[in-house]
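Please read through the structure below; I'll follow up with questions.
One protein chain omitted, others in place.
We call the chains A, B and C, going by the order they appear; numbering starts again at 1 in every chain.
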Amino acid sequence: MIAWKIGGEQGEGIDSTGDVLSTVASRMGYFVYGYKLFSSRIKGGHTTYKVRIANVPVHAATENTDILVALNQDTINQHARELSGGLLLADSVIKPTLPDGVKATLIGLPLTEIAKAHGSVVMRNMVSVGASAALLNLPSQPFLDYVESKFARKGDAIVQANQEALMDGYERVKREFAGASQLRLDSPVPGDRLVITGNDALALGALAGGCRLMCGYPITPATDIMEALSKWMPLVGGAVVQMEDELGSITACVGAGYAGVRAMTATSGPGFSLMQEGIGLASMAEIPVVIVDTQRSGPSTGMPTKQEQSDLMAIVNGGHGEGPRIVLAPSSPEEAFEDGWQAFNLADTLQTPVLIASDLSLALWSQTVDRAQLNGPKVTIDRGPVLSAEQLVELGQDTFYRYQITADGISARTLPGTKLGQHLATGVEHQPSGKVSEDPGNRAKMMEKRLNKLKQVHRLRDGVKWEGPSDADLVLLAIGSTVGAIREAQAILQHEGHRVAISWLRTLSPFPVEQFRERFQHCGQILIVEQNATGQVGLLMRAAGVYDDSRCHSLLKYDGVQFFPSEVVTAARPLLQTFVEVSG
Amino acid sequence: MIAWKIGGEQGEGIDSTGDVLSTVASRMGYFVYGYKLFSSRIKGGHTTYKVRIANVPVHAATENTDILVALNQDTINQHARELSGGLLLADSVIKPTLPDGVKATLIGLPLTEIAKAHGSVVMRNMVSVGASAALLNLPSQPFLDYVESKFARKGDAIVQANQEALMDGYERVKREFAGASQLRLDSPVPGDRLVITGNDALALGALAGGCRLMCGYPITPATDIMEALSKWMPLVGGAVVQMEDELGSITACVGAGYAGVRAMTATSGPGFSLMQEGIGLASMAEIPVVIVDTQRSGPSTGMPTKQEQSDLMAIVNGGHGEGPRIVLAPSSPEEAFEDGWQAFNLADTLQTPVLIASDLSLALWSQTVDRAQLNGPKVTIDRGPVLSAEQLVELGQDTFYRYQITADGISARTLPGTKLGQHLATGVEHQPSGKVSEDPGNRAKMMEKRLNKLKQVHRLRDGVKWEGPSDADLVLLAIGSTVGAIREAQAILQHEGHRVAISWLRTLSPFPVEQFRERFQHCGQILIVEQNATGQVGLLMRAAGVYDDSRCHSLLKYDGVQFFPSEVVTAARPLLQTFVEVSG
Amino acid sequence: MATLQEFKTAEKSWWCPGCGDFGVLAAMQKALVAVGAEPSTTAIVAGIGCSGKLGNYINSYNIHVTHGRTLPAALGLKLGNRDLLVLAAGGDGDAYAIGMGHFMHALRRNVNMTYIVMDNHVYGLTKGQTSPTSDSGFKTKTTPKGSIDRPVHPLMLAVSAGATFVAQGFSSWQPQLARLIQQGIEHPGFALINVISPCVTYNKVNTYDWYKKTLTNLDDDPDYDSHNRPQALARLDITDELVTGIVYQEESEPYEAQIPGFRDVPLAHQDWHVDDETWNQILASFD
Partner (left out) sequence: MATLQEFKTAEKSWWCPGCGDFGVLAAMQKALVAVGAEPSTTAIVAGIGCSGKLGNYINSYNIHVTHGRTLPAALGLKLGNRDLLVLAAGGDGDAYAIGMGHFMHALRRNVNMTYIVMDNHVYGLTKGQTSPTSDSGFKTKTTPKGSIDRPVHPLMLAVSAGATFVAQGFSSWQPQLARLIQQGIEHPGFALINVISPCVTYNKVNTYDWYKKTLTNLDDDPDYDSHNRPQALARLDITDELVTGIVYQEESEPYEAQIPGFRDVPLAHQDWHVDDETWNQILASFD
């Protein structure tokens, strides 16, 4: 496992450097996890891109770095301390100096100058990649192949210039700093894999699940979903509409859901707050719709480019009144893909809004995924109970009862265009026929009908995941991207000889009470690891009546930085000691 | 205690009939509680107005009726069953018939005809009032005085015609149905009292507390607040602005709060959902603002004219991210008045949004209040820490640190216009100076600073009210207008010999944990009575860690009809029996 | 082809006797018959207000949304199934206060639908507050001394915002109103029909009589050319928008005809499975 990081100013090509490295490493058969530090500004401002490379799956951020590529002294000052004996590759034009007390091998190369020699300063990323490849002791050919495929469309000259820049960096390190790097990755494990972010995986899942209309409004860190679908929708005959705001986005999706098309919107906190009213409409009129909230640091505008999981209360029950909402929480690109399509099946079968609680780290950071996990053409599409004109004729009623009271609360719908299926779908309380009604008896029945539908969710989906012994002394519980950190923490703790399990919630609402109870009945302490200040996962557990004061502990982080496994380990150890002491 | 009810079609003058009766009864020294049944339409549709009159305070709706005034047969069909031996006064033009099995004395009077004889059908309300007064065995003079004062501005002819119509109704009953009514109220208890709704009391409180700007958008049942302030603001030099929507309303109030004026908006569920983003801005930028949510049946448009308490989760934590919110819950006009002004003191001292969770029944139904309880000129105004230019000079800093970290989280502010006090107030995370910052250390401190402020709330205000023995066998717990029903239920149960207390929450957020624990430590069972389907007060208790599964029970109602004391009594009795059995 | 009767529902209307909305409903039903619409392929999106109850009285697919959001819902509905005849309807508050942003953007987007605004210059359902089209000086419970806002001029705004079809009708002038709605439906793009629909309960100023005195009918002016934008703007300015008829129209290609790759088969009816070839093409960018 090697951790490589590059740092410089925003707009200096940092992103593409990291992208090249992770893509090539993945193609070679390694697993990668790549993540950035960036600000809510376009050019300037410090930014870093870190790539962890290993021959086993990697899902989390860490603190230490093996190779740091610095395009400015600022990067060295801020990050050299992470090196602890590693390699610092710096552009010699900045006259790099190591801060006091930092141990690292400084490798100065005129990155900018070399790039210019090959034609342009923008090729500095290729020089950096080449030099990095040499330090990683990787062969150069896969990088050259990548450059060829990436720039093929731009012509041979461009391909060649980039390849030469890359090789120049590669060879200078091999030549001038031979033996400087002892780093070596274990053998790759070839496989058919992709490098993908949670946002892209979710968009893929939606597309595979039949989403054919996306109405959205740009917002970090959700915009990628709209951008990805903007590229893909023309291929499948669907549409993306950039709306005037999020009020429009959600309502357009509700209108589309009523028409029978699978429609989705994706936003982050501020936009999500604006959607609360529209989501309530979908709950009340029983219209399928899918809403993604890729959470970021709040409240208000907060820190738009920083990680947080603090919209959970708003997502689960932030609308006025009491309408059914289903809330899914993916923790990896694979699960984002799965939720992307399952959300539509749930929305159609239960005729209610389905919300996906994603978060910035899951949304934006790319990681290795088996291609087989993203099998779009194989996805099942379940449109739920929809009646055709023929079926309506068979039914032989003179009115179509859109909101017929049924045992499970689910009533068949008709799509506009279907003969005899006309009805009123309204956000006002209504009778089974759809007609507005203020009758108390009807009201109570309708409330129960709608809320009852949620009981079906756990039948359709496993709400609580678990890895490790069922009678573990400690369970680390998380949601979203934090699952990557607890998984790595689990490995460390197990390595130390502890019996540790991890668990994560796949469905936040309705809360999977039974499944939770069953999973957690034999274990010891529970450490809830979440990225917010008020312990919202804990609050959801309390509301569900499964929070056990004697066993539950909380590890919160709300500084905008994603969890490191080491932090979880540090918080976990005392709990394990307690256990050992008590039982020992 | 007498219950009088009138029923007919919307737009037929039902409202004014009830208003006259309750106002005159109050002036005579009786306590009244008047409430309506109405639909979300303007004319047509069944409506009733019920007035309970007694010589002790009345705070709740009940099921039975002593006198029913029916302007149409529909009213008789729907409500005669409530009479159980009472009096049915019906317009003889409708040829009234009693439904099978209903026992009541039918008193037919040509109400419409009499009215026409006195000049116009609109005077039917006066005829009905006169006839009702006679059936109530009340003197006629106070009614005549009322008519005089009410119509004085319209001229003598109008006064006289109305008085004559009233007396005609009065005397016909005395003459033609002498002895039909044995109803008699106990002696009145003269006092200086008013008849007022929660909405008006809240608006009065706000005005008294220094609210000088109201920005709102009409919505049932909140509009009265804006309408009342529209009348009053010109008297105090303030303004009411009818905005284009609720997004505008909340943001205008935030802008005004920044300017240093006390600004308020009032809405109901749908509008409240739209305000979530703006409330978050106020939390983050630490700007005082007051928001009223007069809850109604949700979700979505729901039943706009029906009672519910189902926005609590949205009010307490419906915004994205985690910003401090203070949530008050008045249960009577007196408390609505108190919260009206206290909200502004809290908002100014803690520099954060203050939300008032009202409900339709509290908002719209009028009841008797001692004038001394609404003493506007005596209200204390605490503007919280605001620095003047002179104080800034004394401080001698070159930058003003608007968001200085302090022990209690509260930092002094400056109002625009103050020399040397310039700063940036932003919804983006910021340093103590107000400058934008994404630094993790700063972020964590700022989150803690803002959330810490909430600790002050319980010092400033009693969050849990209690009436009855502290070691009661059963406590009825409620919020808002439901407190009226539990208070009456308590009286009934105590009368039956049970030891019953009632308690209600005055502050919903931050939850008054300590006070709650202290209050509830010695009591037995707890019945939480609330008007929603998911038990939101219970959920708030669970989140606060004070929900005790072994003692807590829930009585929920979500059919749009307010609680009747009898329903509470019925649900309470088994719990008291359990107690008796267990302990006996 | 459906008859007028087929477009009616059994429900008794909740409007006050004499409300202008009755006329709007009737004209809409007539227009639907005139264009040969079928109840099952007609979809109506209604807003919140007295006006918004209109959908309850038409036999068709109806969705009654949140206040001010008819147009985004109608957009989704039409893109979801482009074979539907889509109508949106709501009040002046719904359209021009809370819905103003969507209105402006719907005009420039030009999705094929017809928008009927039932303009009574007041908020009816909330019991008579000023609306964006209320005259200055109009007294209501929120403006006891008279409104100090200057009214919104919806027709002028629509034309300025790039509307391709703008008309105004009057609830009492049924034949013209039905014809305007019909023409709006037949227009291949976004059609705005602002309908003067008096509120007999809360607006005692802009009454039927008042309109009969002040409205002029563009149909009666042989010189008026509804294809001439500057003329339209000028006429609206001079008349303070007190006109009926087609104010402005232009050739238009609807939005949905321009969406890249958008198919003729309605989205709702397509087979949503993605084939292997397309899938692999998409995944290629993550290799």
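Everything that follows uses one rule, which is that contacts are C-beta pairs under 8 Å (C-beta built on N, C-alpha and C of every residue); 3 or more make two chains touch, one makes a residue touch a chain.
Note that the structure is predicted; figures quoted are calculated from it, not measured.
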Next on the checklist: For the full complex, can you list every visible chain touched by the one that's not shown?
Outcome noted: A, B, C
Next on the checklist: Please identify which residue in B:Gly85, B:Pro416 or B:Pro574 touches the non-displayed chain.
Outcome noted: B:Pro416
Checklist entry - Of the listed residues A:Val129, A:Val195, A:Met226 or A:Val569, which contacts the missing chain in the full complex? => result A:Met226
Next on the checklist: Using the document's definition of touch, tell me which of B:Gly34, B:Pro96, B:Pro218 or B:Gly238 contacts the absent chain.
Outcome noted: B:Gly238
Checklist outcome for this item: Contacting the left-out chain: of B:Gly260, B:Gly384 or B:Gly545, that is B:Gly260
Item to check | Contacts of chain B with the absent chain, listed as residue ranges | outcome: 23, 27, 194-196, 200, 204, 207-210, 212-213, 215, 232-239, 241, 243-245, 247-249, 251-263, 277-278, 280-281, 285, 287, 371, 374, 376-377, 379, 381, 389, 415-428, 434-436
Checklist outcome for this item: Note that chain C touches the absent chain at residues 97-102, 104-105, 108-110, 132, 145, 148-153, 156-157, 159-162, 229-230, 233-234, 237, 255, 258-260
Checklist outcome for this item: Missing-chain contacts on chain A, rising order, are 11, 39-45, 217-220, 223, 226-227, 230-231, 234, 240, 242, 244-246, 270, 300-301
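The rule is short, and it goes like this: only the chains that are shown with their structure count from here on.
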Checklist entry - How big is the gap, in whole Å, between where the Cα atoms of chain B centre and where those of chain C centre? => result 38
Checklist entry - Using the touch rule from the top of the page, what residues of chain B touch 2 or more other chains? => result 39-40, 270, 300-301
Item to check | Numbers and ranges of chain C residues touching at least 2 other chains | outcome: 53, 64, 66
